[in-house]
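What you see is the complex with one protein chain gone and the rest in place.
Showing chain A:
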Amino acid sequence: MPRGKKRVSSFVQSRLSSPPPPKKGRSTTVSRRASRNECAPEVFNQKACLKWFQEYSQNDDPNIMGPDGVEKFCSDIKVKPEDIVMLVLAWKMKAKQMAYFTQEEWLQGMTEMSCDSIEKLRYKLDSLRNLLKDSATFKSIYRYSFDFTKDKDQRSLEIETAKSMLRVLLADQWNLFPQFMKFLDESKYKVINKDQWANILEFTRYVRDDLSNYDYDGAWPVLLDEFVEWLGKDNSMNQSEV
């Protein structure tokens, strides 16, 4: 799966083929919200915003911004594609598919943030980053990123993709993260399902790093039970080496 692998390197890039899902049902509500915001033209200029979008949209389908467009967009706002803020942005736009923005998503998200130019958005980035500090918002973004990242025709996230997503989301805030990655490498898991995904975050939040409050009967997915068991073995091995 070379495509999958490539996607790993920077999660927003790549994705050469596989068409984006232009969901029709969604657009009506979006446009209604957009029209509501039109009454404040000095704050937000919808036309400018759309024009901005068209700088990135694909030639064959002007309603969609593809991977190339996204890459250009990233460099315009001087953010690396794998920066977590891109995830927040996607979440704001309620983007359905990684590396693609539809016009409706764009308009809806930019309207909400009141951004119609590169400068405005760049100015906004810090406040977007700050959103991550709120634990409820983070949880929502975390959960959103599962559906955002996975192949639309699959139930689960392929393990390599999941790992790079976890790296973006959790590497900085979970001390056991390196061990968890090592565990996944050694395990035979090929995919992460939605329940496992959601519970990994819960686990990072509720189980202490020394596992002292870990409860075997705590209804953790077996994946995490096995991780705990693996940690135990790993530790004892390290100790015996010492």
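Note that a contact is a pair of C-beta atoms (placed from the backbone, for glycine too) under 8 Å apart; a residue touches a chain by one contact, two chains touch by 3 or more; residues count from 1.
Here is the rule we go by: contacts and distances are computed from a predicted model.
S.K.: Absent chain per UniProt: "BZIP transcription factor 27-like isoform X2", "Cullin family profile domain-containing protein", "Aldehyde dehydrogenase (NAD(P)(+)) ald5" or "Sorting nexin-1"?
M.R.: Per the UniProt record, that chain is "Cullin family profile domain-containing protein".
S.K.: For the full complex, which residue in A:61, A:147, A:160 or A:225 touches the chain that was left out?
M.R.: In the complete complex, the chain left out is touched by residue A:225.
S.K.: Mind pulling the chain A residues that touch the left-out chain?
M.R.: 155-156, 193-196, 198-199, 202, 217-219, 221-222, 225
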